[in-house]
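Let's turn to subunit A:
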Amino acid sequence: MNTTEKVMERTPILSVEGVSKAFPGVQALTSVDFCVMDGEIHGLVGKNGAGKSTLMAILMGILEPNEGTIIIGDQQFHAMSPKEAIEKGIAYVPQHVAMMDSLTVAENILAGELPKTKSGFVNWKKVNSEAKERLDRLGLEMDVTKKVEGLGVAEQTMLAIAKALFGDAKLIILDEPTASLSRTDINRLFAFVKSLKDKGGSFIYISHHLEEVFEICDRVTVLRDGHIVGTADVAEIDVPKLIVMMVGEDVEDYTRESTCEDETVMVLNGLERRGYYENINLELHKGEIIGLTGLQGCGVEQLGKGLFGLEPRGIGEIILADKKFTAVRPIESFNQGLAYLPQDRYRYGLVGLRSVRENVTYPILNKLVRLMNLINGKEEKIIVNKYIGELDIKTPSQEQPARLLSGGNQQKVVFAKLASTQPSVLVLHEPTQGVDVRAKMDIFRIIDAMAAQGVAIIIISTEIRELIGVCDRILVMNDGRLTSEFKKGEKDMTPEKILAAIEGGKINE
Partner candidate 1 sequence: MNKGQKRDWVKIILDNFIWLILTVLFTYFAVNVPNFTSKTNLLNILLHASVLGVLTIGQAIVLMTGNFDLSAEGMVSLSTILAMWLMIEPGSVVGTAQGSGLMLNPYLVIFIILILGTLSGYIIGVLITRLNMNGFIVTLAAQLVLRGVAMIVSNGQIMTGSPKAFNWLGGAKIYGIPVSVIVTLLLFVGVNYMLNQSKFGRELRAVGANPDAAQASGFNPKRTITLAYTIGGFLAAFAGWMLLGRLETAVSSLGSGMTLETVAASVIGGVSLKGGIGSVGGAFAGVLLLSLIDNALNLMSVDSFWVESVRGFIILLALLIEAQKFRYKPKVVHEKEPAVASDCK
Partner candidate 2 sequence: MKKNLTILSVIAIAAMLLAACASNTAAPAAEEAAPVAEEAAPAEEAAAAVVIGYGAPELSGAQGQIMQGLVDHSEAKGWEVVTTNADFDAEAQANQMDDFISMGVNAIVTVPVDSQAICSSVAKAKEAGIAFYTIDRAPIGCAVDMTVQSDNYLAGKQSAEAIVAFLTEKYGEAKGTVLELQGDLGQNVAQLRGGGFNDYMADYPNVEVISKPTEWDAAKFSSATLDVAGSTDVDAIYMHSDSVGTTVVLAALEQLGKKFARGEEGHVFLAGVDGSPDAMQAIRDGWSDQASSQPIPDFGIIADWIEKKLAGEEPVEGEVIQEGALWSPATIVMTDTGYQLNLATTSVTPDNADSAALWGNN
């Protein structure tokens, strides 16, 4: 792309030239050229396995490239040690920020370099005042004597960024920082990052949310299969083009024909859990896909978990397939025809150490067991094979530990697990989180296919565009109440309107 040269008359803070890295059996990066300018936020996108992690690991000094050079300032490296990388001002803020939970904010900021008195002891007064002063300089307000375990996720992420900057970081790599943030928190985080940029900070921003890339980045680089596809000014490109660059083909937003039938599958009647949600009335039809959305903390998350039995549900009546739904535990929910896809796949979705086969059949073991609780292995294999085929799960074998699959395939395994219970109602919580664009399409196809089989589906998500593409109806929750409804086909069903409803009338962009 020829846009690269004319972007800014700024100097590159970091360039990578001709970097290649091969693992046994996989060429992860092939002569990658890439540079980040001083004072820019540089988006880095690409589907899982495109080489982002490898590239970042090389920048962090964790991996040594097979060939190529890294240029920081006026110094050239073939490979750095992690220590050198830090010394050169490269910092990494991961998705799950690792903090010293039981220590205070101030200690976390100054860890490893606490101010000391003349006699060599830690000067606690100074620790707190200095931490406060540093945060003030960045315009971040926080009680520095508070323990980190008492902070929210966004605050922790901002603290991590601040920490990196205090460590004289010149280039901060943000790896999916918004994955578990609400919209307001995302706004706060973006405002913070932008303010830092204005003060001269440089960032590499890795994200699956292409909208966010447009919202915050100056330039964006696309990686595909270990190659740089190109770098572009965000001002000169749009989402479809970006997607084309990423997947190498033109992928439209997913759209589908409604499979909604008249028959009612589930009725929620006056569901209420104090402090989370109240007066939830909902009717769900066969083959219908409903989107549930709202700000974080508005109660949708708890509603989903409550329906499934991971959390207390509170009072209210639920009728599922003409029977009273009484499940209070996941297994009972499965048995009564409701399945749930948790948001955090690594923590709740998969038992990563165990095989694909075992993961798929966990909830249906009761149906597979014969005499003495023994599992009918033949039948199990047939079932698992069926789902591997139907959902197109790419795995060398059924026995592959689930953690060794790619993100999208892992999610498909979770889907296979849920599908195996043959549910009447499926509750999906952020089903496309952490999977690449192509796998997203696969997942929508799976959802579509299940709806076509008559399963009623509730998708709890903040990806409004995706919801619009997939759902028959979208319900918005505000402070624990369902406040607005958007129906497919109505012209109100636009991202802007839904966003407005979510934010309670105030659009905050």
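Keep in mind that, in the parts below, a contact is a pair of C-beta atoms (placed from the backbone, for glycine too) under 8 Å apart; a residue touches a chain by one contact, two chains touch by 3 or more; residues count from 1.
Basis for inclusion: all candidates are chains of the complex that A comes from, given by their letters.
Remember, predicted model here, so these are calculated numbers, not experimental data.
Applying the touch definition to subunit A and the options 1 or 2 in this complex singles out candidate 1.
On the subunit A side of its complex with candidate 1, the touching residues are 23-26, 48-49, 225, 308, 310, 329-331, 333-334, 340, 342, 347-354, 358-359, 361-363, 365-366, 368-369, 372-375, 377, 394-396, 400-401, 404-406, 408-409, 417.
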